[in-house]
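The structure is given below, and queries will be raised subsequently.
Removed from the display is one protein chain of the complex; every other protein chain stays in position.
Order of writing sets the chain letters: A and B. Residues in each chain are counted from 1.
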Amino acid sequence: MTRISLTVDGQQVSDDVEPRMLLVQYLREKLGKTGTVIGCDTSNCGACTVHLDGTSVKSCNVLAVQVDGSEVTTIEGLAGPDGALHPVQESFRECHGLQCGFCTPGMIMQTVDLLKENPSPSEEAIRLGLEGNLCRCTGYHNIVRAVQHAAGVGSAATSGEEVSA
Amino acid sequence: MIPAAFEYVAPTSVEEALAALAEHGAAGDDVKIIAGGQSLLPVLRMRLNAPEWVIDLGRIDALRGIRDEGDHLAIGAMTTHHDVGHSALVHEHALLISKAITHLADAQVRHRGTFGGALAHADPAGDLGAPALALEATFVIQGPGGTRTVPAAEFFVDLFETAISEDEILTEVHVPKRGGWGASYEKFVRIAHQWPIVAVAATVRTEGGTIAEARIGLTNMGSTPVRAHAAEQALVGQPATEEGVAAAAAVAAEGTNPPSDLNGDADYRRHLAGVLTRRAVLAAAG
Partner (left out) sequence: MTATQEPLQAEIGRDRRRKEDQRLITGRTRWTDNITLPGMLHLAMVRSPFAHARITNIETTAAKASTNVVAVLTGADLGEGQGVCINAWPVVTDQVTPAHVPMPSDRVAFAGETVAVVVARTAAEARDAAELVEVDYDVLPAALDLKEAALAHENGGALAHPDLGTNVSAVWRFDSAEAGTGGDVEAAIAEARANGIVIEREYRQQRLIPAFMEPRSVVVDPTGEQITVWSATQIPHILRFALAATTGVPESKIRVIAPDVGGGFGGKLQQTPEEMIAFAVARRLGKPVKFTETRSESLLTAHHGRDQWQRLTLAATKDGTVTGLKVDLLADLGAYVAIVGGGVPVLGAFMFNAIYKFPAYQFQTTNVLTNKTWTDAYRGAGRPEATYAIERLMTELAAELGVDPLEVREKNWIKHEEFPFTTVAGLEYDSGNYEAATARAKEMFGYDALRAEQAERRASGDRVQLGLGVSTFTEMCGLAPSRVLGSLNYGAGGWEHAEIRMLATGKVEVITGASAHGQGHETAFSQIVADRLGVPFEDVEVLHGDTQISHKGLDTYGSRSLVVGGEALVRAVDKVIEKAKPIAAHLLEASVDDVEFGDGRFSVRGTDQGMAITEIATAVFAAHNLPDGTEPSIDAEATFDPVNFNYPHGTHLCAVEVDTETGQVTMRKYVCCDDIGNVINPLIVAGQVHGGLVQGIAQALWEEAVYDENGTLVTGSFVDYLLPTAADTITFEVDHTTSPSTTNTLGTKGVGEAGTIASTPAVVNAVVDAVRQFGVTDIQMPCTPERVWRAINSGGSGGETTGAAAPHFDPATGMSGTVDRAEGDVQ
């Protein structure tokens, strides 16, 4: 067991962990931060994406012992203290950028990072910026719209209006 | 999904890390070094490997950063892909590396994965080996007996095997400056988050529309990254045009022994290597 102390979603935490414990397991099992999920073994899917010291990482691909002294933000720490949604969270809802929602925490966390580096991305830059996050429901169409909406670029909400009902 | 149990140590200097390696090596322990961990951790999670000790280089600040050392850049082994990819120095003097990193894995992995770690991992489909070969980088390896340097041509030994000995650590990579050279990394994949089926790293210097010098590395065309010497030589003196480059590019795969797998057999890879070499050289010369 190794003692680690870090800040997660603004809160100081400290635990003894086995060196083999992955950050995502630490978040889920020790801290109950089950908003961050595990979708694969090979770090392809990105569902577990969190921010580590301000940049996006796949928390299944980091050991908990490696983040001793660091600051971690998960999907659960993204909204304001008053519960106000982050603009990216809001835009995913507005643009129907999620269906089953399993990939969504990772998608949103990666989008926040992407827009931090490139506040006005082209569609191509958005698509490449999300290449480490798999979604099986949306076909990515509305995820791209959501990122554009959050960035204030491209067409806003989607598709609905063109449908005759 | 859960690695087998291991002991963990995170030294804060290269000397401490070497001492830990020596200690566990002497004890006969199965040791793995973790740098960024982006390839190692999946392997551990799937229990394809179960070391007794993991030595983490992540706390050694001295291994991070990029320095201008006159005729070459010194890239610390623990510098992340993201930092290398965003380095103005690298962009100016080793454009090929900037280009290759743009398409390396994905943003999250680039934030965490490291330049030295990727090279030391020596996956022949890794995106940095071919550029390192083409740029004729030198690998700085530190061990109990001190520091030695290994040229790129001797660094990659076999599949996942390098010139680094069990008691040594890769500390930095020296990349000769090639200011004014054009560069292109042509990566061929079926989907974006794949390792390259084949990729070609090309950097060229042109003089008045003619190729004066060319350096070409091939990714995933054998058990190590390989250098396309024949094509390089054939390119010299050729006009930087489709016609001028075509014949030289066609020999890019000469002498290679590419793998056959789900994404293509060896013949197809040899064919791709030729096509991609032509495209890479033209883009680099463009």
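In this text, a residue touches a chain if its C-beta (ideal position, glycine included) is under 8 Å from a C-beta of that chain, and two chains touch if they have at least 3 such contacts.
Predicted model, so just to flag it, every value in this text is computed and none were measured.
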Legend entry - Displayed chains contacted by the hidden chain, counting the whole assembly: A, B
Inset, instruction - Could you tell which one of A:Arg3, A:Arg93 or A:Lys116 touches the chain left off the display? - result: A:Arg93
Legend entry - Residue of B:Glu15, B:Asp68, B:Glu166 or B:Glu207 in touch with the missing chain, whole complex considered: B:Glu166
Inset, instruction - Considering the whole complex rather than only what is displayed, give the residues of subunit A touching the chain that is not shown. - result: 18, 20-21, 28, 33-42, 44-45, 47, 74-76, 78-79, 85, 89, 92-94, 96, 98-105, 108, 123, 126-128, 130-144, 157-165
Inset, instruction - For the chain that got dropped from the picture, name the residues of subunit B it touches. - result: 1-2, 4-5, 30-40, 42-43, 46-49, 51, 57, 77, 81, 104-105, 109, 113-114, 116-118, 120-123, 125-127, 158-162, 164-166, 168-170, 188, 190-195, 197, 259-265, 268, 271-272, 275-276
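We adopt the following convention: only the chains that are shown with their structure count from here on.
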Legend entry - Rounded Å distance, subunit A centre to subunit B centre (Cα mean): 29
Legend entry - subunit A residues within the subunit B interface of the complex: 2, 18-20, 22, 25, 38, 41-44, 46, 49, 52, 55-58, 60-63, 65-66, 110, 113-114, 128-129, 131-134
Legend entry - For the subunit B and subunit A complex, residues of the former touching the latter: 1-8, 10, 34, 37-38, 41-42, 44-46, 54, 56, 58, 82, 105-109, 111-112, 192-193
